[in-house]
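Here you go, one structure.
Only one protein chain is missing; all other protein chains are in place.
All chains are identified by letter, namely A, B and C, in their written order; residue positions are counted from 1 within each chain.
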Amino acid sequence: MTGSPTASRPGTGGWSLAGINPVWPLLAALVAAIVFMNPGFAEPTGYMNFLKRAAPLAILAAGQVYVITSGGFDLSQGSLITLVVVGSSMLTDNDPAATAWVIPVMLAIGLGVGAVNGAIVCFLRVPSLIATLGTMITLNGLAFLWSGGAPRGYLPDTFRFFGRELIHDVPLVRFVPVSVIVLVVVVGALAWAMHRTNLGRMVHAIGDNPVAARLAGVPVNRVRVTAFMLSGLSAAIAGILLGGFAGVSTDVGTGYELEAITAAVLGGAQLLGGRGSVPAALGGALALTAIFTLLNFLGLPQPVRQVVQGLILIAAVALAMHRRKRTGT
Amino acid sequence: MKLILSAAGALSLSLAPAQAQNFNDPEEFAKQQEQLQAQPNGPEGEPWLQYIGDGMVETGDLGIEAPATVCFSNAGVNNPWRVVGFTNMTEELANHQSIGEFIHVDAEGSDDKQIADIDDLLAGGNCDVMIVSPNTTAALTPAVEQACESMPVIVFDRGVNTDCPVTYVHPVGGYGFGIEGAEFIAGELDEGDNVLMLRILPGVDVLETRYSAGRRILDEAGLNVVGAEFTDGDNARTKSIVEDYLMRGDIDAVWMDAGATAVAAIEAFEDSGYEIPVFVGEDQQDFLRKWEEEGMTAIAPTYPTYQWRTAVIAAARVIEGEALPGPEWVLPQPAITEETLAEYVNPAMPPLHYAMCGCETMETYPEAWGGN
Amino acid sequence: MTDRVIEMRGITKTFPGVRALSDVSFDVRAGEVQALVGENGAGKSTLIKILSGVYRADEGEVRLRGETVHFSHPVESLRAGIAVIYQEFSLLPERSVAQNLFLGREPRGRFGLIDTGRMRAETRKVLDLFAIGGRIDPDRIVGTLDVATQQMVEIAKAVSHEARVIVMDEPTAALNDAECEELFATVDRLRERGAAIIYITHRMREITRLADRVTVLKDGEVAARFDGAPDPDAIVHAMVGRDIDDFYAPPARADEIGEPVLIVTGGGNASLRDIDLTVRAGEIVGLSGIQGAGRVALAMALFGQEPFERGEITLNGARSTFRSPRAAIAAGIGLLPGDRKSEGLVLMQSVRDNGMLTPRAFSSLWSSHRRTAAADIGRIDDLLDRMEIRAASYDQEIRALSGGNQQKAIVARWLSMRPKVLIFIEPTRGIDVNAKAGIYHLMRDLAREGAGIVMISSDLPEVIGAADRILVMQEGRIVAEFGRGASEQDIMHAATADMENAA
C-alpha cells in the first residue's frame, strides 16, 4: 500500500459520459431516424402505437434479464406465451366474466413454469440451455394438446382489454394504450426488484460467482428459481398483452425468446451472468423494435431485417467485450 | 429457432421468380378460372364426392382384401387447417368397413422426416394402401415413387411430380383462390382505389399461386396495390403492418392469401378508428362471425378441408375395387359469399374452424371439431 | 565463464498499489538445488512468473546461459528449457497420464498422427525415474488418481520436457512422508543429471535435506543468501526479519479464553473420521497438516458445505448438523474461503455489495437492498472503514482492489453477521506482507470480542505465530494437538508420521 492515506470514506461514484449504457444513444439515434423518415411518429398515435407494439417484448426482456443475470437462459418464454394465449382462449370460452379468474390462473401458470425450469436447473442440474429447450418443446406440445391443435375459443373483450384498449382523453398525449400502462407498471416493478431489493443483488451474485454466493449464505436455489419464475411471469403477462392485442393463434409466441435475449444483450446484460439491468433491457427492447420499425419504413424486406438483427447482435457483444478489455475490468 | 423458420425466405416477389417452379403460369391460371365456373359431376350437396372433369381410373385388378390397412404419411398437423382436415379424415374412417387398420405418421413439417416415415411404413407397416399428403412436391416425389412400387398410393393437397399414384385429390387450386378474392374486390372498387395485399410466407407453392393470380387481376382492374406484405401468419404482426399502412393513407380493400390473420387485420381498422373496407378472408369461423356482426363487404374463398375426407373415400374405393376420378380428382372450390354466409357461420364452432369442411352432417359433429 | 544457467538481475515488478519485487537478483547453476524461501507474499511466485514469461519485469534482465532473454509466454520459456511445476495443477482430469505428459507436444508418427505407442513408452520411461512411477499406468485417466499421484504426474510432466531448469513450487504440499522421500530422491537424481533446480518451500526440513544454496525473499527484496544448508534459525530470522511478537498479535491470555462455543464429537464423512474438536470463545485454533489431510474438508463440514454424515456439532449449546452453509451461517458460523476469487468474491459487483452479500442473504428477498436485518448500508460502510479498505469508492467493482483489500471486504461481510465462530482458510494467501499483520491482529481482535477462530494455513510459521492452539490433521483425522510454542519440526512430524503409530 503505497498510496497516501485517503482522508475520508470513499465516496459514491459519479456519473460520466463513458458510463452511459450505449443502448440509450442507440435508441435516441433510431428514434430520430424514424421521426425524420416519418414525422407522424412524433404524434401520439405514432409513438403510442410504437410503445404498444414494443410492450410485450419489453416486458419479456425485463423478465429474461433476470435469468441471464443469474447466469442462465430462458428459451421457454415463447412457448409459454403460446400456452397462455391458447389456454386463455380455452378457459374463457368467450365468457366475459371468466377473465377475472383466467388471468390469475395464467399468471400462476407462468410462475409455475418458471418454477419447473428453475427446479430442473437447480435440482436435476441440467444446464438451463437444455432445460428450457426441453420445456420450450414440451409447452408447445402442451398448448397443442390442450387445444387439439387449434384454439377452441375466443378471447372475450374483457380479456383483450389489456392488450387492445386505449384510454382516451388523457392530457398531453390524448390517449394511452392500456398495454403501455401495463408496460410501465410491470417494468417498473421488475426494475425495482432488480435494483432496489436483496433479490436483485443476489441474482447478480449467483450469476457472478455461484460458489462464492453459496458460501456467503445466499439461498442460491431459491434465488435462481425466483429468477426463472419472474421470467415465466413476464412471459405470461406478455402473453396476455399479445392475446389482447391480436387475438388467438397457435404461434403467437414463436421466436419471442430469442428477441427477448437479443433485447437483453443489447441492453448490456452479460451472458453467463453477473451483469444485467432491467431499464437497459427495456432500452434494448425499444431499440430492437425501433430497428424493425425503421427497416419497415425504409421498405426493406424481411431478409435484410434478419441480417441486420444478426449483425447487431454480434456487434453489441463484440463492442461490450472490447469496452471491457479496454477498461481492464 | 422458429423465428428463423418462420422468417425463412421472406424476400418479396421481386427476387422470387421461381427457379424450380413457376408460380405465374397463364395456362394453369386459365384452366383454374374455367374450373371455378365448371359444373361438377357427382352428388349435389356433397362436394367432397364431386369432381370436375370426366377422367376415371379403374382399380378392380388390385386385389386388396378388405378390411385392409391404410397408412397415412402426413406432412403435419401444424396449423388449424390441417387439424380440421385431419379430424375430417379420422371421422370419415368410421364410414368405411373396408378399412381395417389406419396407421398415421406425422412428419411435423419436415421433408426429411416424411421421407424417413415413408421408408418406415414400407419397411414394416404392412400397409395395403398408402395416402400421402406431401410436405413439398419435389422432395417427396422419390419417396412416393418408391411407395408406388409396392402398393396403390393416393396423394392429396400438394401433388408430386409423378403420375404413379392412383389419383391426386385436390380442389381447384391456388389460382382459383386468388381469382375469386381479387375479382370480388375488382367488382366492388373503382379504378385507382387502394388495395393492401397481405401474405403469409413466400415460397409456399399453394400461397404463391394465390398471390400471382390475385395480383394479376387487381392490376388488370387498374387498382392501386399499395403494398404486398408478409405477415408470417402472425396476428400481432398483421395488425402492426395494417396500422402502419393506415398512418400513411387510406385503404379501400384488403386482399389476403389466407384468412388466419384476417380478424387481426380488421381490428387494425377498428382500433385506428377507420371504416372496415372491402375484405377478402377465408372460411375460418372467426372471420365469418366478424363479417356477419359488422355487416362487412367481404368474400371468403376457400381451400376446402373436405378434401381430407375425399382422400379416405378414394382409399376405400381402391380397396373395394371401384372406379374413382383420376389421375386427378379435382374437387369443387366454392367461395363463401354474402348470400351463403348464413349457412356457414356457426358460433358453436371454434374461431379457427374452417367452415367449408363438409363435416356438418357427420355423426360426431360438432364435438369432434371442438364445437359445443 | 560461468556455470550459471539462470541469472536474474535487478528485477523490479510493480502491481497496482503493490511493489511485488524490487531490485531482486537471483541465479541458479547447473547441477544444484537452489532453495527459494520466503513467506506467502514475499515475492517468490512473482519472481518465478517473470522467469517463465507469465509476467514481464518492469526493470531488470533475465539471462539464460549468459544470454538475455525476453519470454512473453510460458511456452517460450518451456521451449528454452525452463519447466515450472505450479502449485495449481494444470492437469486435465479427463485425459490419460500419457496425454497429459505430452500435452501440446505429442510425438508424431506416420501421416502426422499421434504415435500413441511411443507416447506411452516415453511416459513409461519418465515415470520410471520415480519409484512410484512404476505403479502408474500411462493410460490411466488422471482424474481417477489420488492427489499425491497427480502431483507426481505433474512433476513427471516437467521432467519429461527434459528441462535444464526445473522450478518446483512447494511440491510436497500434498505429500506424506514416504512420498516426500520419494520426491527428494527424484530431485537428487535430477540434480545428478545436471539439471538446475529452483525449489520453493518454507519447510526447513526440506531446505536442510536438499538445498545447495538458499535465497530468502522478504517483502519483495532479497533478505539473505546462504551457501550450503544454513541453520534453520538464520533462515527464519531472515524470512520474518522482525520481532515476531510484533508481527503476530499477542496470544490470548488465560482470562480471555471463555466457554466452548463449538464442540464436535465423532464427526465423520467421506473424507473425515472421528473428529473431536472444541473451539472456545476467545481463542484462535490453528489447523495444520499436509494438503489433502482433511483440514479444508473439516472446515467445509463445520460450514455445512460438505456436511458431517456422522457425529454431531454443538454450537453455543445447541446441537445440530449443518446441511448447508446457510444453516451454518444462520447458527453463527462464518468462513473466509481460501481462494478468494473463485469462492469468496462476486467480482463484478461493488465493494459494498460484496460486504452486504451475507446480510442480504438472510433478509427477505423482497426487502430493500439498503437495509437488512443484520446491517444496513451505513453499518457496512462503517465496517469497511474500520477495515481500512482502500478503494476509490465503495461502489467500485471489487475486482479492481488488491488482494488484501478484497480479503478485508469479506471480513467486513462476516463482521456484520456477528458470528460466534469464524473459519479462516489460508487468510493471508496472496496478500501483501504489510497487510498480513493487519489480518493477524484482526483475528485476535475478533477473538477478544468473543468469537472462536479456526485458522487453516499451509504456512507453518503463520500457524505457529498466530494460533493459540494447533491441531494437526492427517488422512482425515486429528492426530495431534500442540499449544503455543510448538516447533515446525514437531508439527511436520505429526502431520506426516506413519499412520500406524496413531492407529
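Here, a contact is a pair of C-beta atoms (placed from the backbone, for glycine too) under 8 Å apart; a residue touches a chain by one contact, two chains touch by 3 or more.
Operating definition for what follows: contacts and distances are computed from a predicted model.
According to its UniProt record, the chain left out of view corresponds to "Ribose transport system permease protein" among "Heme exporter protein D", "NADH-quinone oxidoreductase subunit L", "Multisubunit sodium/proton antiporter, MrpF subunit" or "Ribose transport system permease protein".
Listed by label, the shown chains that the missing chain touches in the whole complex are A, B, C.
Of the listed residues A:P25, A:P44 or A:G141, the one in contact with the hidden chain in the full complex is A:G141. From the options B:V57, B:I115 or B:V153, the residue with contact to the unseen chain in the full assembly is B:I115. Across the entire complex, the residue among A:I34, A:I81 or A:I120 in touch with the chain not shown is A:I120.
When the full complex is taken into account, the listed residue touching the unshown chain is C:Q150, out of C:Q150, C:N405 or C:S457.
What subunit A contributes to its contact with the hidden chain is residues 70-73, 120-121, 123-131, 133-142, 144-145, 148-149, 206-207, 210-211, 214, 220, 224, 258, 265, 271-273, 301-314, 317-318, 321-322, 325.
As for the chain not pictured, it touches subunit C at residues 73-75, 78-79, 88-95, 99, 103-106, 108, 112-114, 116, 140-141, 143-147, 150, 271, 291-292, 296-297, 299-300, 305-306, 337-339, 342-343, 425-426.
Of the residues in subunit B, those that touch the hidden partner chain are 1-2, 4-5, 7-11, 15-16, 18-21, 76-77, 103-106, 108-113, 115-117, 119-120, 123-126, 136, 138-139, 141-142, 202-205, 208.
The criterion applied here is as follows: only the chains that are shown with their structure count from here on.
Interchain contacts link the chains end to end along an open line, per the touch definition above.
Two chain pairs are in question, A-B and A-C; the one with more C-beta pairs in contact is A-C. Subunit A and subunit B have Cα centroids separated by 37 Å.
Centroid to centroid, with C-alpha atoms defining each point, subunit A and subunit C lie 44 Å apart. Shared interface positions of subunit C, i.e. residues touching 2 or more other chains, are not present. Every residue of subunit C that touches subunit A in the complex is listed here, in rising order: 17-19, 303, 305, 324-326, 329-330, 335, 337, 342-349, 351, 353, 356-358, 360-370, 372, 381, 385, 389-397, 399-400, 402, 404, 413, 432, 434-435.
Residue ranges on subunit A touching subunit B, taken from their complex, read 38, 40, 45-46, 49, 53, 56, 78, 89, 147-154, 164, 166, 242, 245-252, 254-255, 258-259, 296, 301-303, 305-306. Across the complex, subunit A is touched by residues 1-4, 6-7, 9-12, 77, 79-80, 82-84, 86, 230, 233-236, 238-241, 243-244, 247, 260-261, 263-264, 267, 271, 286, 350-353, 370 of subunit B.
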